[in-house]
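What follows is one structure encoded as structure tokens, with my remarks underneath.
Note that one protein chain of the assembly has been removed; the remaining protein chains are unaltered in position.
Coming up: chain A.
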Amino acid sequence: MADDVLFELLHMEMTISIFQPDQSESKRSSISKLEQIGFCTGYRLVERLTKDWPRFKDELDTMKFICKEFWSCIYKKQIDNLRTNHQGVYVLQDNRFRFLTQLSQSKQYIEATPKYLAFTCGVVRGALSNLGITCIVTAEVFSPPTCKFQVQVQRI
């Protein structure tokens, strides 16, 4: 579909322009800005997606929704592997992550990958936050386009 391209280009342009090596700003703050944009997007998107859904049973049920329906909506595929230690840590593995498929598959540019994941970390955190789960989301790439998102639920 044509509008997929539009979103990919927007994401790419957003990442590049926010990430511009600005003297006054550190790398960390650019990443957190992208994350914040993702958070707002995820928070609002999930509200519209789950409008007609029955209530989720528990945390795992919510996570399954994120891995299947939510992920398919944004990334055109489901999460390939979900692991959990049943103590609030979930690892979501995507073997063909949409924003990394256009990048070299070698490890040469692996330092450049974190900025392409920041938005998504925010999206997941935003979506879960709207569904009542406070968490920290981090991402790591070992060999592109495979990447892992780690969700750490914060219990009060």
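Observations, loosely collected:
Here is the rule we use: a residue touches a chain if its C-beta (ideal position, glycine included) is under 8 Å from a C-beta of that chain, and two chains touch if they have at least 3 such contacts; residues count from 1.
We take it that contacts and distances are computed from a predicted model.
Protein name for the hidden chain, per its UniProt entry and selected from "UV-stimulated scaffold protein A C-terminal domain-containing protein", "Glutaredoxin domain-containing protein", "Trafficking protein particle complex subunit" or "RNA polymerase subunit AC19": "Trafficking protein particle complex subunit".
Listed residues A:L6, A:L60, A:A112 or A:I136: the one in touch with the omitted chain is A:L6. Residue A:R48 is the one among A:R48, A:H86 or A:R155 that touches the chain not shown. Even with one chain removed from view, chain A keeps its contact list with that chain: residues 1-7, 9-11, 13-14, 16-18, 33, 36-41, 44-45, 48-49, 52-54, 69, 72-74, 119.
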